[in-house]
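Take a look at the structure below.
The other protein chains are all here in position, but one chain of the complex has been omitted.
Letters A and B mark the chains in the order given here, with residues in each chain numbered from 1 onward.
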Amino acid sequence: MAAFLLRRAIQGLAIVFTVVTFTFVLIHAAPGEPFGALLEDPRFTMAMREQLRARYGLDRPLPEQYARYVAKIASGDLDISLSKLRPVRAILAEALPRTLLLMSVALAVGFALGIGVGALQAWRVGSRTDRVFVRLTVAIAAVPDFWLALALMLVFAVKLQWFPVTGIVDDAMHPFLSPFGKAKDVLRHLVLPAGTLTILVAAVVARHQRAALLDVLPDDFVRTARAKGLSERAVVMRHALRNALLPTITLLGLALPSLVGGAVFVESVFSWPGMGRTALDALSARDYPVVLGTVLVGTSFVVVGSILTDLLYAAADPRMRRA
Amino acid sequence: MTEPLLRVENLRTYFHTAAGLARAVDGVSFSIARGETLGVVGESGCGKSVTALSMLRLVQPPGRIEPGSHIWFEGRDLLSASDEEIRRVRGNRIAMVFQEPMTALNPVFTVGDQIAEVARVHDGASRRAAWDRAVDMLSLVGIPSPRDRASNYPHQMSGGMRQRVLIAMALMMNPALIIADEPTTALDVTIQAQILELLASLQQKFGTAILLITHDLGVVAEVASRVIVMYGGQVVEEAPVRSLFAEPGHPYTKGLMQAMPRVGMDRERLVTIPGTVPPPTAWPSGCRFRDRCAFAWERCEREHPGLQSVAPLHTARCHLVDSGGDDSASSGGDTRRRGEGARP
Partner (left out) sequence: MRRPIRGCDVPSTPVIASLSIPEPSNAIPLAQGTRLSQAARALWQDRAARTALVCLAALVLAGVFAPLLSPYHPDVPLGINTLNLRPPSAGHWLGTDPASRDVLSRMLYGTRVSLAIALLSALLASCMGLMYGGVAGYAGGALDSAMMRAIDALLSIPRVLLLITVLALWGNVSVFSLVLVLAVTGWFGVSRIARAEAMAARTREYVTAARALGAGHVQTFVRHVLPHLVGPVLVAATISVGQVVILEAGLSYLGYGVPQPNPTWGSIIRDGRETLSTAWWLTLFPGIALVGTALAVNTLADRLRAALNPRQLPAQ
């Protein structure tokens, strides 16, 4: 187990390192002098410019610049935000938990829902329920995330006024609420953005789970379970599903990058101040350090997530544990 | 005469596929007495596995047991029992041991859990009690350090051990009948012998009847007291085991016996039965074996043979055995049998 973790951690680091290199290449491949815009940017003071020049070694040969760049990131320094004049690290430290909140709710609820629906469909394959859900999941999978967000916002926030329209908290009231009230406030604001992502996740997971379970049902051990006198429900839900969950766990790892991307649009529509919104704001403000920071943080998150997924898979599949 | 434990009457299991109607089991009847071992022999495609599955109504669509079939067991027809009732029989009064120990066990549960499950379902036993019983069973089937082994997963065990686990699972509720579908086919010869010995000793101990399905006549010779031979979805011969080997009545049985390689044989090439099993969607008219039979003649094409008596308790589905009325005289003309082979 420890060896496995170590190996995956090293692989993860290698990936992050590759991405860091890639961003370096991007920065230097972009038109204009690398960090040229940074240096010419009128928002920077003379002192800051000198600092930057020294730190990046902009008059040094390329390999040295690369080494400095890697060292800088390894030490956790992600530069200063041009538009906010705060360390990028601090900005992202604030934004990341909000995105994590959004995504973990979407993942947890979405997967639970998707697994349940997919399993039900496979069990009752061909029935009316199954056919209805097939159409439904196919349709939902074709809906753009930002559009679904807009639709939900229109119906539930604007027309029905069940939930707030934007933001993470009610800025006016929030400071005066009790801790419990504060939590409730955040939850109220969480429903629609998380709901949008949940619906999209659930639809994809349901289709995947349905196919996975149908794939397992003809297997021999399912027949053995039936021959033991188990109810059909126990055969499908206990024996078959438990095996059919394994591919769904794999899906979890594969879905992470896309989920982060989807969160960007949803955060934008609902003005949820997470990492995606931060990246977009930075884009419009030409705030490269922040943008680059989000890429690195986003990728690291995906890497960590996929390691956790592998662990989960190993926990679920006894055959993997020795490996 | 006491009532047999299991009596199968005119079992027909057809598969309604897009490619046509496959008559996998087409009118099979036999019975098993308490504590007896009945061997079912035949090549793949003869319908023996489907017969086994039909006993417990484990045949999945598009397969269906046709009306007119009956399986009498412990006083009722299993084919007209409710779903609830058949579930109470499965694993409890009749248990099955499947062919591929590799894939017949669920890879994500421990073997102890899978065995104990039988007791939990049928006896309402607690987890603790069921687990203990499972460990006892493992010890009974000859697995060393059963308490440790019970926590193993199937992939951590050898093929022979897995098969023992399947047998332990089948014996948990002390069923009256065990259906063993090719229990040794996937195993090495040495392990095969061990498993057969195990089955025999357990049968002695518990008085369980066994329906043993195999393509291997050698296995049948070792363990069975009575044998039925299947071909083309039907029973083509039924006999006590000695009588079968002493006096095989059906050309197919004879072919199977000749095909068995034996120590001390003085041949260079093995004998085979020519041709292949026809598809169950298109059984030949008349006798289903006629295309591969050295002794077939025109009656075999025209008329489907019934089960004829060869010796006491020994029947065969063959016109050659038909002692009542010499057909060659009544039809006249060219009705001579092809091939030499005087009647056995």
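Note that in this section contacts are C-beta pairs under 8 Å (C-beta built on N, C-alpha and C of every residue); 3 or more make two chains touch, one makes a residue touch a chain.
On a predicted model such as this, the values are computed, not experimentally measured, just so you know.
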item: Touched by the hidden chain, restricted to displayed chains; value: A
item: Of A:Leu6, A:Leu26, A:Leu85 or A:Ala183, the residue in touch with the unshown chain; value: A:Leu26
item: Residue touching the undisplayed chain, where the options are A:Ile80, A:Val222, A:Val235 or A:Val302; value: A:Val302
item: Touching residues on chain A - with respect to the absent chain; value: 14-15, 18-19, 22-23, 26-27, 30-31, 134, 138-139, 141-147, 150-151, 153-154, 158-159, 197, 200-201, 203-204, 207-208, 211-212, 215, 246-247, 250-251, 254-255, 257-262, 264-265, 268, 276, 279-280, 282-284, 286-288, 291-292, 294-295, 298-299, 302-303, 306, 313, 317, 319-320
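Keep in mind that, in the parts below, only the chains that are shown with their structure count from here on.
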item: Chain centre separation in whole Å, for chain B relative to chain A (CA means); value: 55
item: Partner chain A, residues of chain B touching it in the complex; value: 56, 58, 87-92, 95-96, 98, 100, 103-109, 117-118, 121-122, 153, 155, 166, 169
item: Contacting residues of chain A [partner chain B, same complex]; value: 219-221, 223-231, 234, 239, 242-243, 316-319
